[in-house]
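Down below is the structure, laid out as structure tokens.
A single protein chain has been removed from this complex, and every other one stays in its place.
Naming follows writing order (A and B), and every chain is counted from residue 1.
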């Protein structure tokens, strides 16, 4: 605890950096994965290619990705943008399949009835498909969130500051308290974001909390 | 308002023939029941009316206008649709489900909700249930809501796709009675799809019995069909040889008592 007391500002600064890197990566992952998932669900043949490439991308280890991306995009290796792009690629690859499943989880009878009532194509997407896909989608977003927050730490290995710096710095200077603080801080951030997602899920899907009817048919 | 099927056919890209050369006219304010087993093309025919399915040959006309000339979305909004069980939007409250089409067509939400509550009452649902989500209602209640939803935009035409198929017989009977009563008041032009011949006879002014591949086995009023089944297929389908269809009268103390094929009394001939 004494180490933490002495380095409160540093830790808070790194925590803030960590949030700044992980949250945009998560948001971009969700946006891109939902679009890809929709495409994959709508056109299954193209979907096989899209989801196949996604899983192939996902099998590229994160640290090498951090090194390849700046070369490909011509951005500096040590910039936060590199990490955000790498983690967004990673998160998208992880989430695209789930997003396709999420659209697939929407009851076909409900979609049909909505279409027959006269929802336009856009209306069907925004008012029917997306809201009903939220539960499955959210389970995937939670996985991506925890994984992304944890992965941000490896940025420290190439010099992108985050709570990961506590891990590398603690190792090099032999300060266990610093590493423990880094580990717990990362986990705490992951758990907090996860809890926020669960709460958000409750707010946007009020119908799921409603108690179902009794046995009557 | 009338619906005309003019020599329509539907062959799916995989070669499945759902309907061939079907012609039929549904006069305004009448109910047409399309009945047949699965694969008879009855649902395909009904879905041609609101262009959920496009015929590969022939055309469907509403009041003499080919539906293909009409905008799909506008057409669908102008036609009431009662889906099979499970067709309510699970994420919308009951009242908002009923108000769906009026809101889509630009009615202010507040006014649409008020109208929806009145409609719920009309189909026998306590307006207090309007705040619930569909999953919180029984199957029978959900189908009443579906009927209210189809009526909300005051359409002239109603399409009903096995609307009462998933509820138990007693509830189904209540729903059918309700529909008959509503129809007596509202006089919509209805196309009803069912696999239940008794439902078709109860609700349909005109009944079309379909064989596999959308071939008409017989068309007529329920009376005509019962009186003279066209062939063995129809006899079999309507259960003409079932005890409760083969009624006769016996004379008991000068009154004509109707008995069924097993000799059990059904009632007295007035």
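FYI, contacts are C-beta pairs under 8 Å (C-beta built on N, C-alpha and C of every residue); 3 or more make two chains touch, one makes a residue touch a chain.
Keep in mind that, in the parts below, contacts and distances are computed from a predicted model.
S.K.: What protein name does the UniProt record of the undisplayed chain give, "ABC transporter permease", "dihydrouracil dehydrogenase (NAD(+))", "Acetyl-coenzyme A carboxylase carboxyl transferase subunit alpha" or "High-affinity zinc uptake system membrane protein ZnuB"?
M.R.: Options "ABC transporter permease", "dihydrouracil dehydrogenase (NAD(+))", "Acetyl-coenzyme A carboxylase carboxyl transferase subunit alpha" or "High-affinity zinc uptake system membrane protein ZnuB" considered; the missing chain's recorded name is "ABC transporter permease".
S.K.: Quick one: jot down which shown chains the absent chain touches.
M.R.: Per the touch rule above, the missing chain touches A.
S.K.: With the full complex in mind, choose from A:4, A:19 or A:60 the residue touching the hidden chain.
M.R.: Answering carefully, the residue with contact to the hidden chain is A:60.
S.K.: One chain isn't shown here. Among A:8, A:42, A:121 or A:176, which residue touches it?
M.R.: A:176
S.K.: Using the touch definition up top, pick the residue from A:4, A:81, A:130 or A:158 that touches the left-out chain.
M.R.: A:158
S.K.: What chain A residues would touch the chain not displayed?
M.R.: Residues 56, 59-65, 67-68, 71, 146-147, 149-151, 153-154, 156-158, 163-164, 167-168, 170-171, 174, 176, 179-180, 182-183, 186-187, 190-191 of chain A touch the chain absent from view.
Here, only the chains that are shown with their structure count from here on.
S.K.: For chain A versus chain B, what separation do you get between their C-alpha means, in angstrom?
M.R.: Once rounded, the distance between the two centres reads 47 Å.
S.K.: In their complex, what parts of chain A are in touch with chain B?
M.R.: 107, 109-110, 112-120, 123, 128, 131-132, 205-207, 210-214, 216-217
S.K.: Going by the contact rule set out above, which residues of chain B touch chain A in the complex?
M.R.: Listed in rising order, the residues of chain B that touch chain A are 47, 50, 52, 73-78, 81, 83-92, 100-101, 104, 132-133, 135-141, 149, 159, 166-168, 171.
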